[in-house]
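Missing here: one protein chain of the complex. Every other protein chain is in place.
Going by the order they are written in, the chains are A, B and C; count residues from 1 in each one.
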Amino acid sequence: MKERTIWEQIADSFRSRSIWMLHYCTGCGAMELPPTMTSRFDMERFGVAPMATPRQADILLITGYLNTKTLRRVIYTYEQMADPKYVIGFGSCTINGGIYFDSYSTINRLDYYVPVDVYIAGCMPRPEAILEAFNYLMEKIRKGEADGWKRYRENYEWYKQNQIRSLGEVYVHDEFHE
Amino acid sequence: MAMQELPKKDFFAPLKAWKFLGKKPVTIEVPNKVKREASDRYRGFHINDWEKCIGCGTCSKICPTDAITMVEVPGLVRDHGKMPQRPVIDYGRCSFCALCVDICTTGSLQMTREYVHVSEDAEDYIYMPTEKGLDAKRGVYEHGKAPLGWVKDENSDILDLVRVKMPMEEPEVRVKSFIEIVKGYSKEQAEQEAARCVACGICTYTCPEHMDIPQYIESIYKGDLEEGLRWLYRTNPLSMVCGRVCTHRCETACSVGVRGEPVAIRWLKRYIIDNVPFEEYDRILNIRPEKKGKSIGIVGSGPAGLSAAYFLATMGYDVTIYEANARPGGVMRYGIPRYRLPDEALDKDIAFIEALGVKILVNTKVGQEINFDEIAKKHDAVFLSTGFGLGRSTRVPGTDHPNVKQALPMLKMIRDYLRGDGPKPPVPRKLIVIGGGNVAMDISRSMARLQTMEYGEVNVHTLSLERSFEEMPADMDEIEEALEEGVEFHPGWGPIEIVIENDEVKGARFKKCLRVFDENHRFSPQFDENNQIFIEADMVIEAIGQAPDYSYLPQEIQEKLEFVRGRIKTNEYNQTAIEWLFAGGDIVHGPDIIHGVADGYTAAKGIDMYLSNK
Amino acid sequence: MMSSMNDVVKSLEGFNPFIEEIDEREVKVTVSPDRVIAVLETLKANGYSHLSLMTCVDWIDDNQLELVYILFSWKDGGKFIVSTRIDRNNPKFFTVKELWPVARFYERELHEFFGVEFEGNDDMRPLFLELWDEKPPLRKDFDPRDYSRKKFPDRKYEKDVIKEAKIFRGEING
Partner (left out) sequence: MGEVKLFFGPNHPGMHGNFSVHMYVEGDIVKRARPLPGFLHRGFEKLMERRYWYSNIALIPRICVPEPDINEACYAMGVEKIAKLDVPERAQWIRMIVLELARIANHLMAVGGVGGPIGLYTASYWGTADRDRILDIFEALTGARVYHMYIVIGGVRKNLTPKIEDMIWKTLDYIESRLPDYENLIFKNRILHSRLKGRLLLTREQALEMGVTGVGLRATGVEYDVRKVDPYLFYDKVDFEVPTATDGDAFSRVYLKFKEISQSIKIIRQALEKMPQGDKVNVAVSKGSALRRIVPKGMAYAHIESARGEYGFFVVSDGKNKPYRVAVRGASYPQGLYGIEKYLPGTRIEDVPLWLATMDVCAPEIDR
């Protein structure tokens, strides 16, 4: 890994202290996000807060399984996000397909399509585990190790090719299509 | 219900919220290492007790996510009832349903309350559970201290631990005659019992013959008996016999039996045989070997001889069996009592073997009717399976009296009598049987039947050196059934003498046995000479073991063979020191039918190899 | 069977139905395809106006698809399972969207998952799947595992789990 300049180190340190997650419930793991966000577990004390639009968000939470239809939107969303950006994979499904390993519509491994910075074990992970993952990610950002976005840029061709293999085409459907 | 109306504008209404200002805030800092402890039943990460785990792989079968794979661990031994595999869990699949814990045959797989595992490397999510748990790496808890979460209890258990009860004749009924005790499963019962099997295959390893037990049980479960029959005949031509009287070592290894009653493998085998019509065998099994033009001689038509004959015949050899008795079958025909193994069952098995072209020459005792050398000359290879035909004696004073009998000849006499081949055996009013093995049970129960038929009451005392039923070599079911039929047991007594008055047996005296085996598990009984009993009897039957008879073998052959404690030494293909001579059954391995069948199988392979290479 | 359901069953007699009682408040009515709409209309008129579910079962061994309409009455709590079988190779049936407008979506779903065509319902666009390129997925001869293997690769772990486990157990030093 390249040596970071002092400025980059300072920037990383700031980045790690205010990460904004994109508010997109891609799968069932999103069910544990409301408790994590609200008073009981309160993720805001770590500087993590929900954000409505991809442009302003730092992290993308893939909360569990992704079916092909969602994956297209996720790729759109991920590419819309500004660098540096990070991805957290929730639960078994993002690692190796989880319980939907034999489903005809869900993907099996997330890092085949977009780079993943942290995985959380569990089905679904508890809020404490989610907070642990946030802490872990912050630590990684601080050390400059969370470089998924760089990998996506460097291996763009590989990722694209995988996306096409599973999706046919990355394309967003319009219900009216007139 | 009156709908909630918007309250009138009240200036102070928003101030209601202020009442929470006075409340003490509840803020708990997130601890650094150990997160909030999960509940008692939490389904967290797995642990597996490697000592308890038998590697049956049931967890991987039930897993709805295909997360568990069984991986062989080098260094773990494959043993009776144990496999060297251990589960590996993929947390990229696991859904934490705990079905694996609930179905675990041994209870070794459990879940902890641990739930935090975060990593950027997906490789960290495959894991082989040990006693320590996943935290052994992170070092969150002290080693092995991750508190247990979800464990199995009797409600969550999804293994079926209770056997389908085999319908049997009532003791009062069965003791009056020699009708078969076990009635056999009905279709429904057999399918229910087959459903208990988890198809782990541990039994296959334990079976001397390595029968395809999970496969034929699955055939029963699916209702496809023809397929089941094919599985049976792949390794065992005496399924009819084994389905009734096998010592079922497989059931002692059965993984379901670790916590509950093992699957009734033997009865299921019997169910297939009982329910496929004999006429269909030829069509189903469809054995059409190419003739090889070589011939094999087999001495003795016991389990080993018949099994070898079957496998050799399927390979295309011409097989001739020499049998001393009037009927083929050996111990199955003359040893095992009729209430356990009816003649018809045996006839069916033998008939099928004969149908393959095997010649069985009965009343041909080698050494009398035909010379061994003649057999050796006639055939390309010879297989010996003459069994243990001689009884052993305790040699206490008085055993030379004519009313002190050996179990095997008595059993033979009873069977001959029952099928009308021989005279009625003497039936004493009071009988002593010395011995604690299965032969002792057989003779005790046979005599009990004869007594009931003759006098209407049972008076059989069975004494053994072993001091408890558990120690006795006989099967527990046998002992229980004998008890039900009225046989009286006296475990822990050794004979001193047979009391003879006026040339008639009056009874026998016994002394208390203190121990049977010494520290090195060698047979070395010790007695308390002061503690003696006397039991009245008109007849004493000794059933303490059998011995082989090699008198039919010519001297020069006997000299060439190696003997180890009365048994012939062979190589792994049952080949003796003489390369064309093979041996099997009791005279090589013992002590039961299934070992004989296994010997026949390996010997057939050995003979085939020997003849193909010659 | 409840008496109120019994009356309804009697009114269906003209359609030559095969009646099976599943439990006290649940009755299965099997009729030939051409009579289904009439039976559904009769049941709806008799209070069984709530279409709980419309679905399909693939009986591949009989080469048939079984269409199932489950009707529920809010009045007496009875359920009618109306069933009919159509040819699996040429699955065509009639729409019931005039009776229950929501059936339009059920029919779209069945078209997508089983390939059933509903005459009279022209909106047969895919509902749940996007760019589907195989036979209808809920048919019995479709193997989702194969499809998943082909399109969505699994992870191949490379870690030496045995070594790790032995280190955990303290058998070897890591």
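Just so we're on the same page, a contact is a pair of C-beta atoms (placed from the backbone, for glycine too) under 8 Å apart; a residue touches a chain by one contact, two chains touch by 3 or more.
Being a predicted model, the structure only gives us computed values, none of them experimental.
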- Displayed chains contacted by the hidden chain, counting the whole assembly: A, B, C
- Item | Touching residue (missing chain; options A:Val48, A:Ile99, A:Val116 or A:Ala133) | A:Ile99
- Note on the structure: Of B:Val256, B:Ala474 or B:Val597, the residue touching the omitted chain is B:Val256
- Where the unshown chain meets chain C, residue by residue: 22-23, 25-26, 28, 49-53, 55-58, 68, 70, 72, 74-79, 81, 100-102, 104-105, 113, 127-130, 137-138, 140, 142, 144-145
- Note on the structure: Had the left-out chain been drawn, it would touch chain B at residues 1, 3-4, 6-7, 13, 16-17, 38-43, 58, 61-65, 95-99, 102-103, 149-150, 153-156, 158-160, 164, 192-199, 221, 256
- Query: Residues of chain A in contact with the chain that isn't shown?
  - Reply: 22-28, 30-32, 34-35, 37-40, 50, 52, 54, 65, 67, 69-70, 73, 77, 99-100, 102-106, 123-124, 126, 173-176
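Here is the rule we go by: only the chains that are shown with their structure count from here on.
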- When B-C is set beside A-C, which has more C-beta pairs in contact? A-C
- Message: Measuring centre to centre with CA averages, how many angstrom lie between chain A and chain B?
- Response: 56
- Let me have the rounded angstrom distance from the C-alpha centre of chain A over to the C-alpha centre of chain C, please. 35
- Note on the structure: Going by residue number, chain C touches two or more other chains at 155
- Contacts with 2+ other chains: residues of chain B: 90, 92, 122, 124
- Touching residues on chain C, where the partner in the complex is chain B: 155, 157-159, 161-162, 164-165, 168-169
- Seen from chain B, its contact residues with chain A in the complex are 30, 35-36, 38, 45, 64-67, 90-96, 115-120, 122, 124-125
- Spell out the residues on chain A that touch chain B in their complex, using ranges where they run on. 92, 94-99, 101-102, 109, 111, 116-123, 125-126, 128-129, 131-133, 136, 140, 145-146
